[in-house]
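The complex appears here without one of its protein chains, the remainder shown in place.
Showing chain A:
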Amino acid sequence: MHRRGVGAGAIARRKLTEAKYKERGTVLAEDQLAQMSKQLQTFRSHLEAFASKHKQEIRKSPEFRLQFQDMCATIGVDPLASGKGFWAEMLGVGDFYYELGVQIIEVCLALKHRNGGLITLQELQQQVLKGRGKFAQDVSQDDLLRAIKKLKVLGNGFGIIPVGGTFLVQSVPAELNMDHTVVLQLAEKKGFVTVSEIQASLKWETERAKQVLDHLLREGMAWLDAQAPAEPQFWLPALFSELHGHEEPPAAP
């Protein structure tokens, strides 16, 4: 019987066929890449046209930015991934958010000694706007959140913790697990929390509650009021501005 597919000749033939397939495969990829390159150029000019009409809108309007970001997310595009991307280049979205990132870092650093690296999104917004000056563009909370999400990749501990309808922004690499987060959320209502409250609301044992509170104390995110009437109160400086709003301190006598 004539055996097919064995022998030096068969091997050589197979190699040749494989090589041909390989070549074709490369050619296929080449074609597609060439096509993508061309389409990219086309897209780029569309983006350019869009930018010439609406670039200002992006810079001036937080609502428009939000719409823009949402749409990008929906189709699977990250306009902030790289300063070298078309979006940053043509629309200038990049510069807006990257600069915001720098401002966020600076604000958090400046206030860290006071709040241990935790700050409400609202206070962060106020401080950032203050630093930007009177003539700078408006910055929404959504803008801040997006900038912070990008900053995470720098390994500096930036994180966003949802509490009572808003967010706390963490800016230090302290480990905050679910337990810590839940206690923060509990404390958000009054600005402080006690062991009894944790036990009542979360049904934890004393030990667990104490561990969490101690951790927050150590990180400087909570302050202890040992002289509170009923039992020690653990206050979050991050929430102070929320509580006291714009109260003026009493004038000295």
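Basically, contacts are C-beta pairs under 8 Å (C-beta built on N, C-alpha and C of every residue); 3 or more make two chains touch, one makes a residue touch a chain; residues count from 1.
Everything below uses one rule, namely that contacts and distances are computed from a predicted model.
Selecting from "SRA stem-loop-interacting RNA-binding protein, mitochondrial", "Vesicle trafficking between the ER and Golgi", "Vacuolar protein-sorting-associated protein 36" or "Dynactin subunit 6", the unshown chain of this assembly corresponds to "Vacuolar protein-sorting-associated protein 36" (UniProt protein name).
By the touch criterion stated above, the residues of chain A touching the omitted chain are 22, 25-26, 28-30, 32-33, 35-37, 39-40, 43-44, 46-47, 50, 53-54, 57, 61, 64, 67-68, 71-72, 74-88, 94-95, 98-99, 101-102, 105-106, 112, 150-157, 172-173, 214, 217-218, 220, 224.
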